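Every protein chain but one is kept in place in this view of the complex.
Showing chain A:
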């Protein structure tokens, strides 16, 4: 029989503007021991659905109609008190952010022990050994030590293991995992997903995996539920949905997911000659390369005992004009520090950075300010990089004002021209940035970067915070702009699938060093370094059978 059965579930939130229905008529079922993935973009209602099952909706949320049956009992209208007995023992949650979900002032051991204390009569069995056993079960080394440690002493992956330990402690029938790996590096993500898989087999637990990552869902799930705008678009066995999607939206999602489709395939073929030039010993043809970085070193003071920490250690690469070079690596690999060195928000400890043949590594004061006309940085989080109090018009025109380019009216024309360039309607010019969506904001940030007509644009995880369909649109925009304006990109990303789409050449970074570099096709098809191989193997979606690709490309 089915373990969890949602039937016509609708959830609404009471807001200042009235009630807003965010989940509408959602029905699907989870069988015992099954892994069902709910996939959707932000705002699709996938998290709200999961919260409704747990009875953990926000205060203004309400289940309007529908049934949530757990083992045949409808729990949709149960009180919080009754649900408390279900939570943890029958259904448990693995939350998204391992950084925020553990109590920073309690030891790991006491937080796991809490589950037993809450759900079992006092003193039935000593809790200590069971905690140690659990920590061992989720693959943490030295469990006795971990139990005494505090969350800040553990890495992100280790914390997520602790959260999983808490979730499986009472052998629940269903685990709801809400984006369990979204905050983690790709190699760590793989080990965590492997762990969930093995625990599932061991205990026969069903898993409801909520994720935005179609690759993860396709790799791991038995069945897929695709959601959009609060409605189920499509549901079915994973291989069937991936190979032959029946809904338009699923097809678009598959095409935009970087691990599946290759919308920029045409682009790569078209610029094959350029890539070939750059790969041929990385020698520029006639003009000097746009960026030449040699022996770049950055040390930060203030490690333990005041040691200097080498964030970037002897990094060198060359980017020919008009091409895209990617820096790939996991967190702590030094890729962002390298980006900040090249844009000279940081000063290198050693080494040289040449833009168009001129050394910029020592610039200071007014010279450094003038450098901003030649190189611009686009940041990861479009919600943090635009002044919330300013209008789009002011934001885009700010570089023009700073460099005294043009008068008031010509700046206004140029602003509209720039908005048009990034495919934003002129109407957004007068709106404050906070009213725009993530994708629109990132377009504004790109427009601002292009205002002073720079030669080089450094994109620091510029599409990582965006939904896949938005991500695909921004990537197409970047590609188009590069061709029209002859821009040179330095593209920083942890996402290998995205890198493969947009870059010509790539450097793989690990621990501040370049472990491998070369043309993107070679690195992806014939990686030489073991680390690169490991990184590529961990990319979700890589294990999915090939049939999906020609399908999506149609």
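Just so we're on the same page, a contact is a pair of C-beta atoms (placed from the backbone, for glycine too) under 8 Å apart; a residue touches a chain by one contact, two chains touch by 3 or more; residues count from 1.
Heads up, the rule we're going with is that contacts and distances are computed from a predicted model.
Between the names "ABC transporter permease", "NADH-quinone oxidoreductase subunit J", "Electron transfer flavoprotein subunit beta" or "tRNA N6-adenosine threonylcarbamoyltransferase", the one given in UniProt for the chain missing from this structure view is "ABC transporter permease".
The chain not shown here is touched by just one of A:99, A:204, A:388 or A:530, and that residue is A:388. Looking at A:78, A:150, A:203 or A:403, the residue that reaches the missing chain in the full complex is A:403.
When the missing chain is restored to the complex, the residue among A:117, A:152 or A:434 that touches it is A:434. For the chain missing from the display, the contacting residue among A:16, A:81, A:301 or A:408 is A:16, taking the whole complex into account.
Touching residues on chain A toward the chain that is not drawn are 16, 343, 345, 369-370, 372-373, 376-377, 379, 381, 384-389, 398-399, 402-403, 434, 445, 448, 451-452.
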